[in-house]
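This is the structure, below, for whatever I ask next.
Let's turn to chain A:
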Amino acid sequence: MEENLKKNVAQPAIDSKIPEGPVAEKWTNYKAHQKLVNPANKRRLDIIVVGTGLAGASAAATLGEMGFKVLNFCIQDSPRRAHSIAAQGGINAAKNYQNDGDSVYRLFYDTVKGGDYRAREANVYRLAEVSNNIIDQCVAQGVPFAREYGGLLANRSFGGAQVSRTFYAKGQTGQQLLLGAYSSLNRQIEMGNVKSYNRYEMHDVVIIDGRARGIIAKNLVTGKLERFAAHAVVIATGGYGNTYFLSTNAMACNVSAAMACYRKGAYFANPAYVQIHPTCIPRHGDKQSKLTLMSESLRNDGRIWVPKNIEDAKKLQAGQIKGSDIPEEERDYYLERRYPAFGNLVPRDVASRAAKERCDKGFGVNNTGQAVFLDFSEAINRLGIDVVRQRYGNLFDMYEEITDVNPGELANEINGVKYYNPMMIYPAIHYTMGGIWVDYELQTSIKGLFAIGECNFSDHGANRLGASALMQGLADGYFVLPYTIQNYLSDQITVPRFSTDLPEFEETEERVQADLDNLMNIKGNRSVDSIHKELGNIMWDYVGMGRTKESLETALEKIKELRKEFETNLFIPGDQEGMNIELDKAFRLRDFITMGELIAYDALNREESCGGHFREEHQTEEGEAKRDDENFFYVACWKYNGDDTKAPSLIKEPLHYEAIKVQTRNYKN
Partner candidate 1 sequence: MENSISVKLKVWRQANPKAQGEFVTYELQDIPTDTSFLETLDILNEQLVERGEEPIAFDHDCREGICGMCSLYINGHPHGPATGATTCQLYMRRFKDGETITVEPWRSAAFPVIKDLMVDRNAFDKIQQAGGYVSFNTGGAQDANAIPISKVDADEAMDSASCIGCGACVAACKNGSAMLFVSAKVSQFALLPQGKAEAKKRVKAMLQKMDELGFGNCTNTGACAAECPKNIKLSNIARLNREYICAKCSD
Partner candidate 2 sequence: MWLFKSSVGRKVVMSVTGLFLILFLTFHALMNAVAVLSLDAYEAVCEFLGANWYALLGTLVLAAGFVIHIIFAFWLTLQNRSARGNDRYAVTARPKSVEWASQNMLVLGIIVLCFLVLHLFQFWAKMQLPEITGGDVYSGSQALEATFSQPWVLPVYLIGFCAIWFHITHGFWSAFQSLGANNDKWLCRWKCIGWWWATIVMLLFAVEAIALTIKFATDSCPCIGELI
């Protein structure tokens, strides 16, 4: 396997089409010189947009406004339900409304640094540049951002930044931004520029003469495959977090559309970069379906700890004592101990790994041993319960609803110190920085196929900062893709609309149908979820927060066995007539298995620790991540080799930094 990887290194370099000039002028130069499509011709061009999250909905709406004919697909019953809706915290922009020294450059710098110097510089600068337009755009749409009493927009601060640049709408920023994009989309649907297909799932992309010209999608209600043709295809189908079965992603989030593109030749970049969010509610049993995120803002006043003594931890695990029974001096506030400068506010990857380290040593505090405490006793004693409830009341209520424990309730008093019920938290898969490889124009390695939002790899490097996902999704959809796609479409104006009766469509549909038939015909004994859970366990145990060469090789072995189990022992009830939810899930699981392998291949190849990817062999003496800029300062692009069981080939896109000096991240002092 390793041999294979090494052999594959010798591939041709790939063109990321980064424009000439200083980083601050690249986007302006690009726009000034790109080719455009005139209004009369736009009407003759069709674009398929798959997905209706922030990126998909904003792109479909904007392309519709420009006059293109757009076909827009979503897996849910309405475009408004895409998982962007669940983002809580906020959206970054370099507005500098707070006069605290923010600028486009600073946002750019923070994002690159937060991404552990593995992002493409030019893309990130463009992202920071258009961030301000996003806020203007959303306000004009009627998004009800939080405001100050003077009537101007309010900001909050977020991890990884020294300025207040995060705009928010209560704890529902993602929802409000998505509803804004959805409203623009609705306007275009009403005007007839966008046709919306709900409860449709893309199953494959159709390539004609090397260009993406359409998709095969399944109508999830009728169970029928349908063909759709267009001049260009845009994939905005989100991340692959559900490969781990349990994640904060929605149940329907899947990687099938991206995998279909990958199988057709689109490179998949940096799959190993998976973000693990430190403040989720721990898993409680094997029946659990998903993990619930608690807002990161809790770390502003909550203190994270485990017991100092292993005996106390054992008693906690056995349920003999409660967290509030352990007095202050017996507690180990390990983040404050290890990172005195940032304390409980270290970036997500650092906080997550520290929790894992304690639990691996046996200090976990619940029955599974996979949880740490997040304690508000100190904050409540200092500020009073009313102030704390005002800040976090809704989160406390949510926590209580799920766990039956009220974190604002006085539980114990030892030597005159009041102790409140601590929350239990544990890291969980949250976001995937890797994705379909795209060039500066957001075009994949297949002509006419574009990828936007979480689905692509472009802007976050090895780790994403809080409140940047919303920014990237909307930047791609509103302000980047609608320009860059014209550069591609400008020479397509003479290409007439395609018939879906072309042999390429027929062939692709037949292959998808054959795949579905194969799944139905396995007729084994195991349900989709039972296999998916097993995949999730493999991924979490061996390709999770801490990875080693051994663990990754074990993972590849185990996934291989699991694939065999899947292919021979799967059982799907019912038939292909009408809705078959088990068949739909099985189709997705097939792709999650391939995705799982891809993550492991990439993680195995990347012999360094950076951002969300931590190789235990590569750490400092104090247990911090150790990057290897000499050997791994590149984007790892993986090319499909014709069969899911064959190892993919690696192609490297070297990174070039002009505006930023590459440094080591330091959160200790």
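Candidate selection criterion: all candidates are chains of the complex that A comes from, given by their letters.
As a working rule, a residue touches a chain if its C-beta (ideal position, glycine included) is under 8 Å from a C-beta of that chain, and two chains touch if they have at least 3 such contacts; residues count from 1.
Just so it is clear, the model here is predicted, and its values are computed rather than measured.
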item: In-complex contact of chain A, chosen from 1 or 2; value: 1
item: Contact footprint of candidate 1 on chain A as seen in their complex; value: 58, 61-62, 65, 76-83, 85-86, 95, 97, 133, 135-153, 169-170, 172, 174-176, 179, 182-184, 186-187, 189-190, 196, 198, 221, 248, 250-252, 284-285, 287-290, 292-293, 319, 367, 398, 401-404, 478-479, 482, 527, 529-530, 571, 573-574, 578-582
